[in-house]
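Apart from one protein chain that is not included, each protein chain of the complex appears where it belongs.
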Amino acid sequence: MVDERTERGTTELWVSGTEEPDWLVAGTDEGAQLMQKEETVERTIEQRGTRVIDDFVIDDSIDSDERMVVNMGPQHPSTHGVLRLHLELEGEIVRKVKPIIGYLHTGMEKTAEELTFLQGPTNVTRMDYLAPLHNELVFSLAVEKLLGIEMPPRAQAIRILMTELNRISSHLVAAATNGLDIGAISMMFYGVREREMILAFLEKVTGLRMNHNFIRPGGVAADLPDGWQDDIAGILDRMPEALVEYDQMLRYNHIWRGRTVDVAILTEQEALAYGITGPTLRATGCEWDLRKSEPYSGIEQYEFDIVTASNGDAYDRYRVRMDEIAQSLRIIEQVANTMPLGDYKADDAKVVPPPRKRIDESMEALIHHFKIYTEGFKVPEGETYVAIESPRGELGCYLVSDGGSKPLRMHIRAPSFANLQALPIMMVDSMLADTIAAIASIDPVMGDVDR
Amino acid sequence: MSEMASDQESEGEVHPLVVESRPLPKATVLASLIEPFDDAAWELSFGQDVVVLPRAQLRDFAAAAKAAGFEMCVDVTAVDHHRARRERFELVVNLVSQRHGMRLRIRLIIPADDPTVPSLVSIYPGTNFFEREVFDMFGISFDDHPDMTRILMPDDWQGHPLRKDFGVGSVPVQFKESHQVT
Amino acid sequence: MGPVEAFLAGMRVTFGHFVRAFFGGKGEVTIRYPDEMRVKPQRFHGRHVLNRYPDGMEKCIGCELCAGACPAHCIYVRGKDNPADDPVSPGERYGFVYEINLLRCIFCALCVEACPTEAITMTQLFEMSTTNREDGIYTRTELLVNPDGTPNHMFTEDPYADLGELVKADGWMRAAAPGGRAAYEGETAWTPSAGIGARPPELGQSEPVVDEDGDD
Amino acid sequence: MARLTTPPNLLTMTLGGAVRWAQTRSMWPATFGLACCAIEMMSTGAAHNDIARFGMEVFRASPRQADLMIVAGRVSQKMAPVLRQVYDQMADPKWVISMGACASSGGMFNNYALVQGVDHVVPVDVYIPGCPPGPQSLIHGILTLQDQIVDGALAR
Amino acid sequence: MDGWDFLLIVIRVVVIFVMLMITTLLLVWFERKVVADMQDRIGPSRAGPWGILQTLADGMKLFFKEQITPRKVEFGLYIAAPILATVPAFLIFMAVPFGRPFTLTLGGEPREILLQGADLNIGLLFILSMSSIAVYAVVLAGWSSGSKYPLLGGVRATAQAISYEAALGLSVIPVVMYTGSVQLSEIVEFQRANLQFLGNVIPFIPNWNLFLLAPSFVIFFIAAVAETNRAPFDLVEAEQELVGGFHTEYSGLRFALFFLAEYINMFTMSAIAVTLFMGGWSGPTWDGVLPALVSGVLPTFWFFAKVVVLLFVYVWLRATLPRLRYDQLMEFGWKRLIPGALAWLMIIGVVLAWRQFGNPWS
Partner (left out) sequence: MVELILFVILSAVVIGGALSMVLGRNPVYAAMGMLATLFGLAVIYVIQLAHFVAVVQVIVYAGAVMTLFLFVIMFIGVDKAQSMEEGLAWQRPAVLVVVAAIVAAVGGLVLSGRWEWITGDRITSGGQLAQIPEAPNGTIEAIGESLINRWLLPFEATAALLIIASVAAIVLAFYRPRRVSPATEDSE
């Protein structure tokens, strides 16, 4: 029996449970990775302290022969990209889960060592592709910390404005995909519809819908365009209505509540032990938001509340995200009303390219221009870690410079990467359908996970 | 073992990264945390608290830190100082204390010939993925880790990509007329 | 909210959208591309063009700054000395080979910011799909605008391509031109191009703040 | 070149033409989202761009029922076998669109981890530049593909 | 039974077949358009005018697509399953009257021509039996694919079908008791009168079972949605969980058959609901006022109009509601619908007995 089991472990089905060609088994044998240690019933119940769906069938006298191993992903509609889950099922009940990642590994941390600090944002912005501006911001903050330069208030305000808008758009995608995963197809369209409005603004400012390369070390790439106040006003006008609509579609709906309340519960202790941050942590009742505890880019000037919930289930995570949208709208309104005037890049000719007009006027400016765009600017030796609150949690950047114009090491602490560790503990002994709700509720972005 | 010796030897090379240094306020959490550890050195890097530890003490220190209120370990990563330093690798662990509202970074010097570190998974379960990533990317393996396998790269991958001696692996970009002579 | 009430609330939302879309078509937000075009913002990052001065001279001087700034290394430039009798560009050199591998390009516009002579700018063309990799590599022939300023396209017969988008070609260049200095906002700091002429700057901050120290 | 902008004449259509007409009007994409481009693919399906106009909103999760694989995003070395298998599982006739710089050529990530162009793994019919290509760029790519099919260049 | 009768049967069968095919074509398009409108989109618009030929394109494409047979399948059942899905779907509609019978003189004698496949005296039971067969297709498809997700879909389908079959049957019994017949034509005939309530005849309101047996209608409709595996009960093919459920491994024409069966089932279920609860083809015909041809066609028009209303509700539900979980589905079926149906059945029984035998205290 033991042999049979281990043998089965290696030859699991690949994509959507279909046949596997022979050569593929030789290609990558991820299936050979053994599952984690088996959890006993007592430990599971003690650990989760939650309702166990079938108190009857959990019985370790059932030999694992009755379990069916299913590979969900990497190509599966609800794994939010290329997450692969190794599930052991008993009927519809998931007994063990192992997330297998790396299918989107892009080697960005290696590429970062090849790019200058000026080009760096183009690289990091592609990590968490739902919140590109946050990635740019954390990288820029880290570089600026090493450089020791201060941002002018307008740059800081623009950064906050853009990142909070980005947070809304990211949470909208989370809500949309969450709705789609649980079968509410219209939510997907409604969520993306509002996101489209925000993207239109981001595009107007940065020229790109995603992966903006807008927040750079030393400031932001361009000023806000003419008439930005009207667009912000439009967003502030529309979003509250949309939130009411979403609530009517999902939040009050009893099917939705049935699918999410008490599903995929994570306690505060578990969340802290597993380094889980962001809405997933706040849904467990832990009041931890880096915007409050370690304010960055002048966000402490604006009033907003930390949204928390108490149960730590999928419903709470959804609710925290939706309420955070409202809080972000508050911040955006304040930023728009108090947007300071003045420079939007640091006043440091070694770091910031000169205005275009200066190139014609001043030889020194021209030389700076050439130097910045060819070899980049030099960053003093040192190491630092900067963290901001991305839509998914603590987004950190650990940056080591050896004094050159390229980082010696750039590491992004990806929130999704840590949050993904919550999947096995929150999914154990849930229904198969709940795994979908669980994945959607922690909103992983695989680009962020695999980098 | 040779760890202690290597730590002492490399001490002079660790400190170049320290930008400023100020006496540690005795009353702080940090002071009481570091006190039992004789070999721990405290630094301030850009206003952030950093503790440099010999690697044998990592687990004890982490346990003490957890008891002292550092509930979360948010990040484990490594740096490869290939050719720049004799002791090639450096492990960086980031701890967060919500109770005290502070962060603490632990740095460990790891020699290239014996890249092993005690695992923190038993203390901070959340370091599981991070340690696997460090193993995958740098080849630093963690003792007592429950599942020390590759995480990002395919299982049969050769080499550890983030080491400095691992090539980027770029291919030439295609162009049409680049053969034209000027 | 009771179950039935909540159920009806959700049903009302979808039905409301249906009524608005079905009777009067007001609810629909769809843009009927290719029959109608989206209104693209001025700073849109589209396909590159190589500009000319109004007299037809090429702006590119072959300095390779764009190639150096490109994070994807997708630009290949080689400069060549201008022939004395028939200069191609006003400077000493001109871009003899200029290629962009658009399949590698990430449209970050760093090349536009880097170019000291505003030679390379971005249009609003986004119709660039090709059926082979080779067609994704745009050479100087396609990138360079015609002497009258109209852009070339690799597939001139492409019915979907909106070739009249050149007028906004330098949007990002102009947006990035002040270089973060409020004092330089609202100032025209670029030379006119063929087909476009001199483009006014954005208004910038409604109350421009004078930069105290002035130099950088 | 026969273009989709001119409607085909239903009376004079040959059987082959009719089949090609059906194939272009009902091209069901497989849900093969990888990275940033997948989000833009999602936006293409959403209300503002509404890929349903081309009869393509039927994203099939099962590759058996899909006609079109939109490789939306970067393909890592680890993902490449899976990609190939999904392609193999699709029933003929099938087409592949390589969406975005990373899928087409590796994009800015010219490194060890990525397959430098998905055409190393599967045959690609249409490449769409952009990083990520906007929804309308994707629609343009789809129209290009449909044109090719109607022209018979890619008819299978 | 002479040649004319035989010919008429053949014609009827062919007409119903063609009608169902055309209805499916339009129904898929209708669904996609309505869902699109609910989501602020346009929907199919490029295949034919307003995209009306969209389904035709889908069908043609699927027809000319390769049919993959994976290595692990149980071939016989794998092939049989799509056919088994389609045949009952067609058969069910045979019992449903979709228009007023009319008389035509053929072969020298007047014949009454029914707009119905066959006027079975056990029509309702026939429908129930056929719909209970339809589940085999899903189960067998899931099992014979030799793959895990389809198997899970098949298991879900079985449990779901058994549960909701019971609710469906129980919700129909009050109608049978109230109208006193299981023959569909008689049930329609019964509903053509004006509404009778507490012994009073209420003018202008038809005697639809919908009004007096509203709980039955609600239960029937919910069970019908579940029977046809439509949202929010579409766990069988829940794309987000099971990729495609039972039809994951099907491609080309075989998949098209499943697709066809699903939409025909949706249509027939609506048609049955209309027949049982909404008066079938009954409706004002203005005989004598309008030309005979028009008033002859009008009942069919009313029938389809009512069906479209119900189909709209189907689509509307799909656009709005999230999907239930497996255990919730079972719970809803066994703990809500079936007890509810039983309770309602008892109430109706008592009321009818009272009406028939009088006050028990007297």
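Letters A, B, C, D and E name the chains as they come in the text, with residue numbers starting at 1 for each one.
Here is the rule we go by: a residue touches a chain if its C-beta (ideal position, glycine included) is under 8 Å from a C-beta of that chain, and two chains touch if they have at least 3 such contacts.
Given the structure is predicted, the values throughout are model-derived calculations rather than measurements.
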Residue among E:21, E:52, E:162 or E:351 touching the omitted chain: E:162
Per the touch definition above, residue among E:43, E:82 or E:154 touching the missing chain: E:154
Touch list for subunit E against the chain that is not drawn: 74, 76-77, 120-122, 125-126, 128-130, 132-133, 135-136, 139-140, 142-144, 151, 154-155, 158-159, 161-162, 165, 169, 182
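What we mean here is this: only the chains that are shown with their structure count from here on.
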Fewest touching-chain hops separating subunit B from subunit E: 2
Chain closest to the assembly centre - both centres taken as Cα means: A
Between subunit B and subunit D, centroid-to-centroid distance (C-alpha), Å: 43
Between subunit B and subunit A, distance of the C-alpha-averaged centres to the nearest whole Å: 23
Shared interface positions of subunit B, touching two or more other chains: 152-154, 161, 166, 168-169, 173-174
Junction residues of subunit C - those touching two or more other chains: 7, 10, 13-14, 17, 28-30, 32, 71-74, 101, 104, 106-108, 133
Chain-chain contacts as defined at top: A-B, A-C, A-D, A-E, B-C, B-D, C-D, C-E, D-E
Subunit C partner contacts - residues on subunit B that touch it in the complex: 173-178, 180, 182
For the subunit A and subunit C complex, residues of the former touching the latter: 115, 118-119, 122-123, 154-155, 186, 193, 196, 200, 203-208, 211, 213, 218-223, 225-226, 245, 248-250, 252-254, 341-347, 349, 352-360, 362, 365-366, 369-370, 373-374
Complex interface listing, subunit C residues touching subunit A: 1, 3, 5-7, 9-10, 12-14, 17, 29, 41-45, 65, 68-69, 71, 106-110, 113-114, 116, 118, 122, 171-173, 175-182, 184-185, 187, 189-190, 202-205, 207-209, 211, 213, 215-216
